[in-house]
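With one protein chain withheld, the remaining protein chains of the complex are depicted in position.
Per-chain numbering from 1; labels A, B, C and D assigned in written order.
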Amino acid sequence: MLAEVLLLARKDLRIEWRAKVALGQVAPLTLLIVVIFAFALDANAPLLELGAGGLYWVAILYGGTLLTQRSFELETEDGNFDGFRMSSMKVHSLFLGKALALFVQICLLEIVLGPAILLFYDVQVANWALLVTAGVAGTMAFSVCGVLWGVMAAGLRVRTTLLPLLLVPVLAPVLLAGSRAFETALGVRADAGWSWTSLMFVISAVHTVVGLGAFGFLLEES
Amino acid sequence: MLAEVLLLARKDLRIEWRAKVALGQVAPLTLLIVVIFAFALDANAPLLELGAGGLYWVAILYGGTLLTQRSFELETEDGNFDGFRMSSMKVHSLFLGKALALFVQICLLEIVLGPAILLFYDVQVANWALLVTAGVAGTMAFSVCGVLWGVMAAGLRVRTTLLPLLLVPVLAPVLLAGSRAFETALGVRADAGWSWTSLMFVISAVHTVVGLGAFGFLLEES
Amino acid sequence: MSAVVEFEDVVAVTGSFPVLTGVDVSVNEGEIVLVRGENGAGKTSFLRACAGLLRVSAGSARVLGFDMRVDRRTPRRYIGLLGHENNLYRDLWAKEHVEFRAAAGGGPKSDAEAALAKVGFPSTLWSVPISALSAGQRRKVAIASVIATRPRLWLLDEPHAALDAESRTNLNSVLREAASAGATVVFASHESALSKELSSRVITLQGGRVAGDSGAS
Amino acid sequence: MSAVVEFEDVVAVTGSFPVLTGVDVSVNEGEIVLVRGENGAGKTSFLRACAGLLRVSAGSARVLGFDMRVDRRTPRRYIGLLGHENNLYRDLWAKEHVEFRAAAGGGPKSDAEAALAKVGFPSTLWSVPISALSAGQRRKVAIASVIATRPRLWLLDEPHAALDAESRTNLNSVLREAASAGATVVFASHESALSKELSSRVITLQGGRVAGDSGAS
Partner (left out) sequence: MSGGTNSTEMTATPATRVLGVSAVAATALMILLGLVISPADVVQGEAVRMLYLHVPSIWIAYGSFVLTSFSSLLFLARSKRRPDGGRHYDRLAGSAAEIGVLFTAITLITGMLWGKVTWGTYWQWDARLTTTVLLFVTYLGYLALRRLPVDPMVRGRRAAVMALISFINVPIVHYSVDWWRTLHQKASLSVGRRPEITGEMYWTLLYSVLTVTIIAAWLTVHRYRVIRLEELRDEETLEQLISSRRNEETADTAEPGDTI
């Protein structure tokens, strides 16, 4: 099964490599959003420091949704969803493979965005371990949810707009948890950042379990 | 020419009517974004001073981008962009027709979003005339820019992700102007809301002129 | 008879690949020209160049009297193009779509019903969303859309594909009728039997240039 | 000989329209079956029902021994489907695509080159992105992808469309070879000459049901 997961993920990542969507388009876009925000807040330094965690996750939410859309655009253009469904890979591999590729792509995004935020907003990291763990937890949650809802919307028309509608409410808790955890990691909030991080792991786990269980059903029909 | 503009706009709006994308999907989504945003930022209350006006326009920026994407998805799926380019309508009609349809759709969005924001943020309107004029000016700017950049991205692959990247920087000034104008209209800022509104009209005008002039070129290249 | 398409040593490039490598063709009004050739020979590219969708990067290209290197837009008004893809708005109903194309082409909406009838599209399906139609039915809608714009130059890329036997012969007679009314038809096809029967002239492409022309003058 | 497709009074619905209205068909191993019928007769729907992509809402449907009303997923492992659309990842290169499909079907990647050669896809185009290929070349990639998964049941929707004359006869021999090796081929086509020559049996659909079956037993 691992071979299948890697095969699918590699295919997605190869396409990403060719088209450079995550790095070339979505990353600059999220950067831009962060900059605009900073500007809109009148570069009010203490305020920026407070908001950095939240804005980071808002930007990732936006970028991640775009990447999810793109990921399923691949699987639906030119009638491709039939091919996806006809694939003789195990459904679990399909789910995990798509999720893995999405995870890597969102990570790419974060590798660009993270340092940028640290720089622009002039924040100090108080707890690197927490920051990285929370980042990974949030990214996992994003990618797992993205794949689950991506395939839910995939067979349907109007998926460009339906997908965000389905995805955003589900990701909202991740957004909140991620922001709080980052705020702790950046030392601007005393709250228990680790428990927010665990919440994100729980969310990923729940969605993975649901995804593994339900992906078969979701693939059945368009 | 008016007949052509109306013909094209009516076609787009008929499809919207069938699929109910603006009202059924994008409007709830923007609502949701307003809610999530406000909540995420409320933890650090000063951020919310950005206020109703700013969030309104952020939400419209997001929703408007989705609607623009959708609008050009129609014109590109099934090789449709060839059809669009082969159309014997005048290029000006194509530009204005798409813009008109987009304008109406964004207006639909705003009719839902506006009252919701008034309610959620418990703000008082100090100047209705300004509010409505600024709303119209901003919407015009959004739809004109949307069409201009939509067609720019239309011939290309990976347009799902490219379009926002092109659109967001152009719309950022509209976002700022709209926010300031609304803040005046809502009585939370003494600034000259009318001059911000005129700025938006100027932006629309500039983009309309550029659009009318360049649409031919943009259509030529695939 | 005036020349509708006049290509001299036309070169066209997509990406950085030369899809047309020097095409010399002259098509006169009222002709029905079959463009044939292997897969990848350049038929589609040739038709797209005629329609002005593909930029001509060298040589001289005139279509309906317009120099395509100067103005590619105006002649499109008189051209009807049927591509490999159908160019349909999937959310519209079949009839709405043809009406839209007819009106966009400057004609009366009432042409739509006649055009749909001409291609044998059953009237029971007029109000069905295009996304629900079968492949052949969609193709018929696409052809009807071309018919409804009353082009002077018809550019058809594999018009027979996806159609059933009856509709194919029916399409042939529609095209013959158009040609006899003065329109010019250039079409690419792999259906040798049907297309030879239809065409008055056969151009063979190979490697992006003309390798044979039954009507070379 | 065991039955590969056994449909009894199969009804299938898309949207709320009955695309199959009671299909009775039984196809045996090694047969090459042509499914014909007018546009909209239900050929595509039938093939999709065989592939498990269309839910059977009444009747009994068994494919390769699996009850399609219970498990539509397992039999897909042994089925190769070529639809109207090509199901290609346009950003991949032709060879990469076929390799991916081969590997996804559990076979070795090395099948890809053989499959591409079989359909006559020129090796100079192996590393060209699919989006740059011509319509017929894409179709060949799609067919090669099916070949590379070595299906036991081939479901082909207008396999001849878009191919040039040579590739068509070539495809016929590929299919004949597959059938003689024990695979079963069910294909829909509007190319009467080519497909009659290929098929060992002809099923005619009309209005979503079987109107004629040359090999009815």
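As a convention for this text, a contact is a pair of C-beta atoms (placed from the backbone, for glycine too) under 8 Å apart; a residue touches a chain by one contact, two chains touch by 3 or more.
Nothing here was measured: the structure is a model prediction, and the numbers come from that model.
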Residue of D:Glu38, D:Glu113, D:Glu158 or D:Glu191 in touch with the missing chain, whole complex considered: D:Glu38
Identified contact with the non-displayed chain, of B:Ala22, B:Ala38 or B:Met89: B:Ala38
Residues in chain D touching the chain absent from view: 11, 13-18, 21-22, 36, 38, 55, 57-58, 70, 202, 204, 206-209, 211-212, 214
Absent chain, residues of chain B that touch it: 24-25, 28, 31-32, 35-36, 38-39, 42, 48, 119-122
Missing-partner contacts on chain A, residue numbers: 148, 152, 155-156, 165-166, 169-170, 172-173, 203, 206-207, 210, 214, 217-218, 220-222
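Criterion: only the chains that are shown with their structure count from here on.
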For chain A and chain C, chains touching each: B, D
Relative to chain A, chain with the most remote C-alpha centre: C
Centre distance in Å when chain B and chain C are each reduced to the mean of their C-alpha atoms: 37
Between chain A and chain B, centroid-to-centroid distance (C-alpha), Å: 26
Contacts with two or more other chains, residues of chain B listed in rising order: 19, 157
Multi-partner residues of chain D (at least 2 other chains): 84, 90-91
In the complex with chain C, residue positions of chain D that touch it: 14-15, 17, 37-40, 44, 84, 122, 125, 132-137, 139-140, 157-158, 161-168, 190-193
Residues on chain B engaged by chain C in the complex (per definition of touch): 4, 7-8, 11, 14-15, 18-19, 74, 77-80, 82-83, 85-89, 91, 216, 219-222
Residue ranges of chain B in contact with chain A within the complex: 19, 21, 25-26, 28-29, 32-33, 36-37, 39-41, 43-44, 46-47, 50, 54, 62, 66-67, 69-70, 73, 157-158, 160-162, 164-165, 168-169, 172, 175-176, 179
